[in-house]
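A single protein chain has been omitted from the complex, and every remaining protein chain is retained in its original position.
Going by the order they are written in, the chains are A and B; count residues from 1 in each one.
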Amino acid sequence: MSKGWMCMILKKPAVAGTLESSDVQIMVEPCEGKIEIIIQSSVLNQYGKQIKATIEDVLKRMDVTEAKVTVIDKGALDCTLRARLECAIFRSSEISGEYPWGDVIQ
Amino acid sequence: MIKRSKPQKFRLRRTMLFISAQKPGQIKDPYIYGADSIIMDLEDAVAENQKDAARFLLYHALTTIDYGNTEVIVRINGLNSPHWKEDVRVSIAGGADGIRIPKCESAKDVQIVEEAIEKAEEEFKVPKGRTLIMAALETPKAILNAYEICTASPRMFGIAISGGDLRRCMQVTQTPEGIELFVARGQTVLAARAAGVQCFDTVYTDMDDMEGFKNEVIMVKKMGFDGKSLIHPKQIKIVHDIYKPTQKEIHDAERIVRAYREKSEKGEGVFTVDNKMIDVAFLPSAERIIALAKACGIYEGDL
Partner (left out) sequence: MKNFVGREIPDELLVNGKEVFQGINYRDGQYFKKASPKVRIYEKPVESKVVGSIREAILKCNMRDGMTVSFHHHFRDGDYVVNMVMKEIVDLGLKDITIAASSLGSAHDPVAEFIKMGIVTGIQTSGIRGKVGEAVSKGYLKTPAIIRSHGGRVRAIEEGDVHIDVAFIGAPTSDEYGNARGKGGKNDCGVLSYSMVDAKYADKVVIITDTLVPFPNFPPSIEAIDVDYVVVVDEIGDASKIASKATRFTNDPRDLFMAEICAKVIAATPYFKDGFSFQTGAGGPSLAVSRFLEPLMQKWGIKMRWAIGGITAPIVELMEKGSVDMIIDAQDFDMRAVESVNTNPNHYEISTSQYANPANKGAFVNKLDFVVLAALEVDTDFNVNVITGSDGILRGAPGGHPDAAAGAKCCIVVTPLIRGRIASICERVVTVTTPGQCIDVVVTDHGIAVNPLRKDIMAWLDDAGMPHVSINELKEKAYSIVRKPEKLQWEDKVVAIIEARDGTILDVVRQIKPYSFE
């Protein structure tokens, strides 16, 4: 990651998002040695694989290699999924201040 | 990333619709209702501990959703909060058209925000000067400083009254005739016109009283406001209907413009139209009505 960022190490469980229609609630927690993604979605049949791919894409871009991600989706658009996951990762890493908009967040 | 066209300082802003930046259901397609501007709110609509989440939603919405010709303004948090600087950064990074400064009280407030905007424009490679600014006047001091606020920056496109907070500070209650805000409204319009910027009236929060809302819109239009802040899409049509020039107004304006062009070619500076004395002073209003009719999409003439 550029801009001298600290590596994204998850320190604690963190949640972002709500269970309202069109939103998604994502919980991110530290996990030993792997990425585990659990997805529940009101549109699973249509977007299950795409949701998983989006989660994996964000994790990769943010250099997160160990995490448990639990997704409860109520029909969120892709941009909402990214927003909620990124927020949860930053919260879990206990990083705040100036965010890397346009860089790691895209 | 969605490319938005360059923000215009002067454009139709009859309706400015507030939406919460923390509600995905509201940000995904508010443009369908036809408001001229959308204000994405990071301030009152977002809980204190969700400011970060709202910024992420805002950034992704601004960069992926195509809002078309609808203007997108972001209401940042107040200057006395720890949030506003990051609000400015994310808004510029996302390509917002403008920033709305809440609780603005002085030219200095505007300049502080302008500085942060400039820094962000440089950081995120946005053309310098692209992002516009508007200020919300929410206290008596703000109203008294309205002119200096309007002229504090070339980026300023307008000022808005925030009735709820203002009434509280003034220690008055809301009346249907609006007498309690009469002077504040008047000052706002005067300042805006003197500075050559736009002015917008406050939100109307009683969704059950559409008749009261309509009367307020008629009144503020007569007072000279360019538009109104709204909290709900069903208020949009009422404002647009009231701000639409009537066919008679358009017709009269056309006659004045045509007559003026015809007469001035002959060297006549004063003439009569329908038994009324007309000179060059009448021209800008007439031209403005035709421009407004065109912008509203109802002009069918050939001027």
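Criterion: a residue touches a chain if its C-beta (ideal position, glycine included) is under 8 Å from a C-beta of that chain, and two chains touch if they have at least 3 such contacts.
Everything numeric here is computed off the predicted structure, so don't read it as measured data.
Annotation: of A:62, A:77 or A:105, A:77 touches the absent chain (contact as defined above). Touch with the chain that is not drawn comes from one residue among B:28, B:103 or B:185, which is B:28. With the whole complex as reference, residues 21-22, 39, 42-50, 52, 74-78 of subunit A touch the missing chain. Although one chain is not drawn, its touching partners on subunit B can still be listed: residues 28-29, 32-33, 65-66, 232-234.
In the analysis below, only the chains that are shown with their structure count from here on.
In the complex of the two chains, the subunit A residues touching subunit B come out as 16-17, 20-23, 76-80, 82-84, 86-87, 90-91, 96-99, 101-102, 105-106. Contact residues on subunit B toward subunit A in their complex (touch as defined above): 23-25, 28, 52-53, 55-57, 59-61, 63-65, 86, 89-90, 93-94, 124.
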